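The complex appears here minus one protein chain, its other protein chains still in place.
Now for chain A:
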């Protein structure tokens, strides 16, 4: 029934987002960009795309940071213009898209505080989509309870903090644990919103996208915790588990894995991820992270094959985010004269 009622509130925005998606850079754009000698060449190529108005006011020797800021500004502009026209369930859905940025900003700030960085400097690095009230007062926080009471209680992240109360003090490792616990609660909540509260086509499309996100986090948490002081029961507690994700058996084995080989053995049990692992091992210039991103882009492209659902909004902003990463990577490679690596990007379309 989605197809009969969806367009009443969301048809216009869905079509707008599909139009925006058509302006994403394609493979041949990346081939051209990888051949640039300096960032002014990059600007010339981007001037023939939708980015032209965003780059025109930048002073002549374009810096990678300035390029990144322009691209992010565009993403934020797209998000705000879509968000300001959205009706009820879609507006909530779009709000949920910004929560990962909030979590990342929170962790960035906490890390900055722990390392005694200048807070103003760290605030500049925060993603503009993840700004929340009380960010500037974060320096006074010394414990997770204070963090919750003083700052998070007024943000949408408050309900996700429930599991973090078991964390006692703020060390770098505990901040990582807080990040993963927040993500775990966020993914479960987002899944619930899409599948239970919105449901229909949106639920079907988003279920696979969010499950993939959860699976990727399970694998990454395992890989990152292999040679650390993190206990195995603590590791398992960080795993976001969603219906339709990794098998219990795989998760059990990942929870007990001691080394990379054990992870690879566990992955052998799961069809999709076994292929990704093998390709990552075979292709020298591709890390596992690249394989995950390529797989994610494939899933996001597939979300655009279905009409009348909210998944396209999620997919578009994820794709745009990946495009920013790609262009920043190309910019970095060119600035550091590593031209051979500039073609190592994850194609989106």
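Definition applied: a residue touches a chain if its C-beta (ideal position, glycine included) is under 8 Å from a C-beta of that chain, and two chains touch if they have at least 3 such contacts; residues count from 1.
To be clear about the criterion, contacts and distances are computed from a predicted model.
> Among "Cullin 3 protein", "CDAN1-interacting nuclease 1", "Probable electron transfer flavoprotein subunit beta" or "ATPase, H transporting, lysosomal 21kDa, V0 subunit b", find the name that the UniProt record gives to the complex chain excluded from display.
"ATPase, H transporting, lysosomal 21kDa, V0 subunit b"
> Which residue, A:13, A:138 or A:151, contacts the hidden chain when the whole complex is considered?
A:13
> Which of A:4, A:60 or A:88 touches the chain that is not shown?
The missing chain is touched by A:4.
> Since one chain isn't shown, list which residues of chain A touch it in the complete complex.
Residues in contact with the chain left out: 3-4, 7-8, 11-16, 18-20, 22-23, 307.
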